[in-house]
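Quick one: the structure is below, and I'll ask about it shortly.
All protein chains but one are shown in place.
Going in written order, the chains are labelled A, B and C, and every chain counts its residues from 1.
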Amino acid sequence: MDKNIILEIKLPNIPDIELVALEGLQLMGRCLGIDEDKIGEAKIIVTEAIINGLEHTGKESPFVDVDFTMTKEKLIITIIDSGKGFVPSEVAEPNLKDKLKGGNKRGWGLKIMKSMSDDFEIKSDENGTIIIITKKLI
Amino acid sequence: MDKNIILEIKLPNIPDIELVALEGLQLMGRCLGIDEDKIGEAKIIVTEAIINGLEHTGKESPFVDVDFTMTKEKLIITIIDSGKGFVPSEVAEPNLKDKLKGGNKRGWGLKIMKSMSDDFEIKSDENGTIIIITKKLI
Amino acid sequence: MSSEFSYTSKLENNILIITTQGYINNVGGEKIEKEFKKHYDNGVTNVLVDMEKSNVINSIGISYFIEIIEKLNDKNGKLYFTNLDSAIDKTFSIMGLFQYAVKVNSVDEIK
Partner (left out) sequence: MSSEFSYTSKLENNILIITTQGYINNVGGEKIEKEFKKHYDNGVTNVLVDMEKSNVINSIGISYFIEIIEKLNDKNGKLYFTNLDSAIDKTFSIMGLFQYAVKVNSVDEIK
């Protein structure tokens, strides 16, 4: 059977802590001989998901749970926060032309995550948000 | 009250995975403004504890649980494996002079961990080993 | 182990070259934009960012590049990138950044 590597991390809300998860991706990828570019894309996805989670997670539990399951074929990423949740369909698609007309330049995380992943699922309610992402690695 | 940063990681048994925990220590230390040398010593301790855990943890659950709780004053490190355990008092103290007379050069991990930490506790039985270490950071 | 963000900058033929190192997060992005602004206020309108030593970035960091493009557009200036990591290149493409910014192999390609 295909080798299955699992890493689970509960990240506190401190600057750059997403790098801990990225280090994990790097080492898991190295162990399985995954293409560097694929790991690079996975890192981008994971960075955005963790930043959102930490930005919105509850004050009572200022953590984000990060789980990776990696095989040679694919990576499954699960990111859980305990924030107030949101309605993904209500988030407007960002557009660079509009952003260049002044105002807030942010709002790219979800678009980047979706574009880079092969499957993208959000479950969000007032108790928090779970994002489950599949990224093919071959 | 003193700020308390907690990081929890469940590490799989793959090469160099201890670096994930070290990255966490680095970022926690940076957030709290801990002296680099103290973090360096904490990294040495944690590396040795994780390597032992992964070397001995059970085949059914090839993981090591790593928990850090850091304040400006101190770091508490907990490392748990599900191996067969050992009797710490039966482990001979390593001695460099003897090691230089041929034979196995290993056997330094426990000595290094103990020497570098301010409190060192092992609970070990046939279900696994828990190491709880306190390292002062000031 | 990750090093904190840092950068160096120099002017070459009135082109501002910013060479980054480490994670371009909110703090890194802001530092780049501040450095840019200093020179922009002195009339510099061509900016090259060399990212050879930055292979981690986030979308907040990137949003500062959009700030820079906005300002450069006002003056018919241009933002250039060199030595982009392939995943970062892809991210910029997804965002449409290359409609405004240009990839170059070296500063010599900027006339």
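To be clear about the criterion, contacts are C-beta pairs under 8 Å (C-beta built on N, C-alpha and C of every residue); 3 or more make two chains touch, one makes a residue touch a chain.
Remember, it's a predicted structure, so these values are computed and weren't measured experimentally.
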item: Residue, one of B:12, B:53, B:83 or B:109, that touches the chain absent here; value: B:109
item: Of C:9, C:25, C:55 or C:91, the residue in touch with the unshown chain; value: C:55
item: Absent-chain contact - pick from A:8, A:23 or A:41; value: A:23
item: Interface with the unshown chain - residue positions in chain B; value: 15-16, 18-19, 22-23, 37, 40-41, 43-44, 47-48, 51, 94-97, 99-100, 102, 105-106, 108-109, 111-112, 115-116
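Here is the rule we go by: only the chains that are shown with their structure count from here on.
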item: Chain A and chain B, separation of their C-alpha mean positions in angstrom; value: 29
item: Distance between chain centroids, defined by C-alpha means - chain A, chain C (Å); value: 24
item: Residues of chain B engaged with two or more neighbouring chains; value: 19, 23, 27, 30
item: Multi-chain contact residues (two or more partners), chain C; value: 2
